[in-house]
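Apart from one protein chain that is not included, each protein chain of the complex appears where it belongs.
Take a look at chain A:
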Amino acid sequence: MLRRMTRLLSGARQLDPGRFLHRGSPAPQSLDAHLDDQRPRAVSCTSEDDPARHGEQHAALHYHIPLQDLKTVFPQGLPPRFIMQVKTFNEACLMVRKPALELLHYLKNTNFAHPAVRYVLYGEKGTGKTLSLCHVVHFCAKQDWLILHIPDAHLWVKNCRGLLQSSYNKQRFDQPVEASIWLKNFKTANERFLSQIKVQEKYVWNKRESTEKGSPLGAVVEQGLTRVRNATDAVGIVLKELKNQSCLGAFHLLVAVDGVNALWGRTSLKREDKSLIAPEELALVCSLRKMVRNDWHGGAIVLTLSQTGSLFKPRKAYLPQELLGKEGFDALDPFIPILVSNYNPKEFESCIQYYLENKWLQHEKAHTEEGKKELLFLSDANPGQLERLCAYL
């Protein structure tokens, strides 16, 4: 009912509910739409597809990610709504925004002799932290870094079915399912490194199986994938090895964790006697915490805070102090905070143009000024909200 709001027509006094959608004669409006298509797509898209060359002049423009790249670089980690959009439009376009540009600038100027710098992307819900992270990951992948991308740390602290007691450390718990999924995606993302990196210690899995010193990392990953019981340990080994070897300089390591506040929050997992498990008692969480410490060099750590999947945190919390808690904040200190905020007018306009060019917005008023103002008001320039507003029902 609210959609049929009466509108004041300037000069005319008709109060016609439900007719404002069809104001004016239909013919000129369809012509208008045609003209929109024929305009070059440079309005909202840029042809610069290499993130390394993105600069200030590309701010608020969309750039393409080839779908092939998408499969290798991002087997995991893209937000589900974005994946749906990619499937619909048959192309993956990411907007170049200031926080990502800032991060790229820092990354380009990293000194690999110094300890890894931690960058924390934080902001309100729906402002684009995850996609900024993906932009950075794409850049690093193009630069041939080794990507250690944990798509959502919250998945490791809630809703886990098979919890096993760890064989390595009796007090900890293993999560075979999550670990194996992650190993699979890690393998897809970093195929070429798996054969190059050699393990530096001997690891005994059980009475019959062991990995010799000097064998490629791929062997450890295979072991984790085939023997699901050892998957968590395999993950731990991979992380340890990578950390140690990145200091040697053979490759650059990017540790990208989305929802890092899960590592220091609470879990919703329970033991058999229904007592809660603390995050420290999860092996995966422990190894990840060690990874995120800045006692290694040769790479960078990019983290994102997220309230959306977090447990027991109020909806309006978005600051690092609130989401990480004292423990997490101390563990991550010092870090460089990067605020991701809502769209500025230029970015908003660009986003709407992108939708219009893809013929996603079908409403007659979508390309008029009033329509844009309505969308701006209703979404308050929040990217997530705008996407939901423009989505199909």
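Please note the rule applied: a residue touches a chain if its C-beta (ideal position, glycine included) is under 8 Å from a C-beta of that chain, and two chains touch if they have at least 3 such contacts; residues count from 1.
In the analysis below, contacts and distances are computed from a predicted model.
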Name per UniProt, for the chain absent here [options: "Potassium voltage-gated channel subfamily D member 2", "DNA-directed RNA polymerase III subunit RPC3", "Small ribosomal subunit protein uS9m" or "Dynein cytoplasmic 1 intermediate chain 2"]: "Small ribosomal subunit protein uS9m"
Residue among A:53, A:105, A:359 or A:373 touching the omitted chain: A:373
Identified contact with the non-displayed chain, of A:110, A:143, A:169 or A:385: A:385
Touching the absent chain when the full complex is considered, from A:114, A:202 or A:316: A:316
Touching residues on chain A - with respect to the absent chain: 2, 5-8, 10, 13, 15, 124, 315-316, 370, 373-374, 376-380, 382, 385, 388-389
